[in-house]
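Please read through the structure below; I'll follow up with questions.
In this view, the complex is presented without one of its protein chains, the others remaining in place.
Let's look at subunit A:
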Amino acid sequence: MNRIEQKLQEDKKILSIYFSAGFPNLNDTASMIQELEKNGVDLIEIGLPFSDPLADGPTIQASSTAALQNGMTTQILFDQLKDIRKTVSIPLIIMGYFNPMLQYGVEAFCQKCAEIGIDGLIIPDLPVAVYAEEYKAIFDKYGLINIFLITPQTSDERIRFIDSVSSGFIYMVSSASVTGSSAGFGNVQEDYFKRIADMNLKNPQIVGFGINNAETFNQATQYAKGAIIGSAFIKHLSEEGSGKIADFVKTVR
């Protein structure tokens, strides 16, 4: 069983953290992952930086740009993660846009992920249909889970379809927005969380976008299996550097 599936069977709410690899410093990647695990984070999304991150708000755009300026590349990230499984046992996901993976070669990319011990990928601009037709066989060959997104605008019919082709979990985008909006959750989100919970999907859901503190984490996980924090964590890194990760995790739970 894949580490993601195993983790999701645990009787707890999952806290997942996203960061842009190479930010704030090029070589923070491995120590950041170790530190997050040590502080009780359940799952980590390692952001592969991209020049044109369409689905991201200003915070993740800026960390992505800074990471690229620091010299981060796909190969360097793989090199940094080479020995990560000697020290880290929680599930690791690489989240990135499709073009850098395409240039590395999708099969070579997946093979490398498997070698390292990466458990899954999130590729916001690779549509479900294209994945199913062209790449699923490769992902399966290397035991990688590809995580798909749903949003408040996704129709029930499409949610059922995405659920049917998913494994691991479904990434539930909390509201119609790019990453990093911090308006909090109102009735609209509440209704949406409830609607999805009532659909009794085969895959658990983890909520992302707009989770920035204990309050939003608790609201989201009242209905869903877990929640993902990205921009708020990156903001913390920008202000405090990579030395105070424990402080941040404590503010969430």
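One rule holds in what follows: a residue touches a chain if its C-beta (ideal position, glycine included) is under 8 Å from a C-beta of that chain, and two chains touch if they have at least 3 such contacts; residues count from 1.
Keep this in mind: contacts and distances are computed from a predicted model.
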From "Phosphate transport system permease protein", "Tryptophan synthase beta chain", "Ion-translocating oxidoreductase complex subunit B" or "ABC transporter ATP-binding protein", the hidden chain's UniProt protein name: "Tryptophan synthase beta chain"
Chain not shown: contacting residue from A:66, A:126 or A:207: A:126
Omitted-chain contact residue, chosen from A:2, A:111 or A:177: A:177
Residues of subunit A (touch criterion as defined above) contacting the omitted chain: 50-55, 57-58, 61, 65, 68, 73-75, 97-104, 124-128, 130, 148-151, 153-155, 158, 173, 176-178, 181
